[in-house]
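The structure under discussion is supplied below as structure tokens; questions concerning it will follow.
Of the protein chains in this complex, one is absent; all others appear in place.
Our next item is chain A:
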Amino acid sequence: MTAAEPLLTADGLCKSYGSTPALDGADFSIRPGEVVAVMGPSGSGKSTLLHCLAGIVVPDAGTITYRGDELSAMNDARRSALRRSDFGFVFQFGQLVPELTCAENVALPLRLGGTSRKEAARAALEWLRRLEVDDVAAQRPGAISGGQGQRVAVARALVTAPRVLFADEPTGALDSLNGERVMQLLTAAARDTDAAVVLVTHEARVAAYSDREVVVRDGRARDTARAA
């Protein structure tokens, strides 16, 4: 674990959907280059915590601080800009655009950020190579396997060099061998680029790729690093 200052912290997060509480006083912190597993049973609030930390969902109470700025006080436009420039996302499935090739999918975030077509294509191919799926660059997502698709999704999440990668059950739809390879490549790539990884998982073998774990139960997250 690095001794650097926390990159992203949350204190006392509360969030309810209607009368159903999803988070009830959750704390969290992560440092650059750190991989933190968010664990807990189904319905414990893991994904809500991730969505709050990523600025997708605004908490009802509590504060989220990213590099010294309070995320929870930003307006929608500023949070969206931050998500594009600083955050990357990998979900369980259904994240690639089916009409685009794998290379175009990976290049997409760069193109949306204004990078030239040539430079975006070069970077996309480089990331597909790192994730060992450059052989499917010209294929569409429907023509490749689930394991290959997840690697393409990881490449797309990392192509913008995000400071924080949010991964929500990234191996949930994969078998053991494919899941393992995705985790090896994902954590190695994140460590190479000093990206922090918030890894939501209910699988202990996936969590074993993290530096430490934060357990969410009944909407409460116990982060021992935050308490210290």
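Assume contacts are C-beta pairs under 8 Å (C-beta built on N, C-alpha and C of every residue); 3 or more make two chains touch, one makes a residue touch a chain; residues count from 1.
Operating definition for what follows: contacts and distances are computed from a predicted model.
*Asks:* Identify the UniProt protein name of the omitted chain, choosing among "2Fe-2S ferredoxin-type domain-containing protein", "Cytochrome ubiquinol oxidase subunit I", "Transcriptional regulator, PadR family" or "FAD-dependent oxidoreductase".
*Replies:* The chain we cannot see is, by its UniProt record, "Transcriptional regulator, PadR family".
*Asks:* Who touches the missing chain here, A:V97, A:L112, A:A143 or A:A204?
*Replies:* A:A204
*Asks:* Out of A:L125, A:A173 or A:V215, which is the one that touches the chain we can't see?
*Replies:* Only one listed residue reaches the unshown chain, and that is A:V215.
*Asks:* Provide the residue numbers of chain A that touch the chain removed from this figure.
*Replies:* 41, 184, 203-205, 207-211, 213, 215, 217, 222
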